[in-house]
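Before any comments, here is the structure.
Below is a slice of the complex: some chains, not all, each in place.
Chain nomenclature is as follows: A and B, assigned in order of appearance, with residue numbering initiated at 1 for each chain independently.
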Amino acid sequence: MADNRKVMIAVVGAGKCSKKLRDMAFEVGKYVAEHNGVVICGGLGGIMEGAAKGAKEAGGVTIGILPSENKEDANEYIDYVIPTGFGEARNIMVVRAADAVVAFPGKYGTLSEMAFALHSKKPVVSINAWKLGDEIEQVDNPIDAARRAMELAEKGK
Amino acid sequence: MADNRKVMIAVVGAGKCSKKLRDMAFEVGKYVAEHNGVVICGGLGGIMEGAAKGAKEAGGVTIGILPSENKEDANEYIDYVIPTGFGEARNIMVVRAADAVVAFPGKYGTLSEMAFALHSKKPVVSINAWKLGDEIEQVDNPIDAARRAMELAEKGK
C-alpha cells in the first residue's frame, strides 16, 4: 500500500439486524473514521448501514460495493458506490479491498466474507461472528474491534 | 431444471489432500457417474482430481471451473474445462451450477464454497468438512455421501 493511502477497514455482517448491533457497527465506523481510516462494506442495510453512518458522523469516507447493478440500492451514507452486478461475488471484492475486516454476526453471506478474508490472509476481528478458529481475534465491544482492526491493518502496510 | 438434464453434483474440498481422502473422493465421483450424474468441481488437484477420476472410471462426465485463465491448469480427468480468470470467485460458480454439493475437508476456499451453497440453499452433504450447523447433513463414508447428494439433487428438480 502506498504510504499516502488511508487504511481501509471492511465491516461485514447481516443486512438486517437488531438496533443494538446496528449501534455497535456505528461505533466501529465512527472510530475508524476518527482515526483516519476508510470504511468499506457491501453498501446495503443493517451492519453495513450502521458502520457507514458512524463513519459519516465523524466526517469520514465510505465505500460500498453492491451486489446489484443499481447505485440506488446503496444506503444513504455511502460516498462512493461501486455497483458490480456480480451478486454475492462482490463479497470477495469487499474483503480484497480491505486491510483488515471487522465481522459482526450475519448469515452465510457473512460467513463467505470471513472465509475469503482468511483465505487471502486478511486480519479478521470478530464481535460474536462465526467461530472459525484461532486466526480470528474475538473481541466483545465495538471500540476494541475497531482499534484492533486499525492496528492490524497498519501492521500489514 | 429441464427433465432431460442430468443431475450435477459439486464435489468440493482441498486441492492437496491425503491418499485416503482422494480415494474417498474417487468413490463419490464413481457413484455419481454410475447413477447418471455429472461431477462438477474446481478442476484442480486433490479432492477435485479424485472425484473427476472416479467419474471417468465409470464412464461419466466431468466439468471443471478453474480459477485461472488457463485450460492447462485442469486435471486430466476433466472433460469440459471452464477457465474463468476470476480467482476464488469461481467457487461461487461451481456451487451455483450444482444441484447438490458433497463437501470434503478443506481450508478456507472449501469453507467459502460451503457458505455459498448454504446461502443459495443448495443441499450440502459433508464428510468431515466444516461444521456449520444443522442444514448440512453429516455422513461418514463416500457412498452414503454420493447417494444422499443424488437424492437431494433429484428432490430439488
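Observations, loosely collected:
By our rule, a contact is a pair of C-beta atoms (placed from the backbone, for glycine too) under 8 Å apart; a residue touches a chain by one contact, two chains touch by 3 or more.
Please read these numbers as outputs of a predicted model, since none were measured by experiment.
The complex in this file is a homo-oligomer whose displayed part has 2 chains and whose full count of copies is 4.
Rule of thumb we're sticking to: only the chains that are shown with their structure count from here on.
Fitting chain A to chain B on CA positions gives a rotation angle of 180°, reported to the nearest 5. Centre-to-centre separation between chain A and chain B, using Cα means, comes to 31 Å. In the complex of the two chains, the chain B residues touching chain A come out as 86-89, 92, 107-109, 111-112, 115-116, 118-120, 132.
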